[in-house]
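One chain of protein is taken out of this complex; the other chains stay put.
Right, subunit A next:
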Amino acid sequence: MIIKLWVNDKKITDEIDGDAILLDFLRDHGCYSVKRGCETSNCGLCTVLMDSKLVLSCSTLVARADGKHVITLEGLQEEAKEFGGFLADQGAEQCGFCSPGLVISVLTMVKELKNPSDREISEYLSGNLCRCSGYMGQLRAIKRYLNQKGAQKNEIS
């Protein structure tokens, strides 16, 4: 089937199989930040934005993206650098394989949650697994980033 979609604001028209998965499609189109960590929608590594909503690209058919705008971390480089700097200052990226999914989720969370508590942050991001960091360094980075953005007034420990 023929589909039309926008990937990082670039219009793409392509012929695809009906069962093609968005994750594979995006990697085939050069979006290597999108990673596969499981086949069961558990890990959050493949998270991208589709019409401004977070979706797991491993369990989204490309056909569903027809006519839509898909954004990956390749399309959010400045924002990724800004928040990523906070992760880097904690050493919380560690192996980095889960970073793209986490970063795009945090960038979206900032828009959706006002002054979130630690618990709300952890709940929002509970679908983003990480095996290296134990999550604490990520939380420190997120809180410092939110503070700088004026989006959280919580005390930073």
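Simple rule for what comes next: a residue touches a chain if its C-beta (ideal position, glycine included) is under 8 Å from a C-beta of that chain, and two chains touch if they have at least 3 such contacts; residues count from 1.
In this text, contacts and distances are computed from a predicted model.
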Could you tell me which of "Energy-coupling factor transporter transmembrane component T", "Molybdopterin-dependent oxidoreductase", "Glycosyl transferase, group 1" or "Formate dehydrogenase subunit gamma" is the UniProt name of the chain missing from the displayed complex?
"Molybdopterin-dependent oxidoreductase"
Among A:Ile3, A:Val55 or A:Ala80, which residue is in touch with the absent chain?
A:Ala80
In the full complex, which of A:Asn42, A:Asn115 or A:Gln148 touches the chain missing from this view?
A:Asn42
Mind pulling the subunit A residues that touch the left-out chain?
32-35, 37-40, 42-43, 45, 72-74, 77, 80-81, 83-85, 87-100, 103, 122-123, 125-139
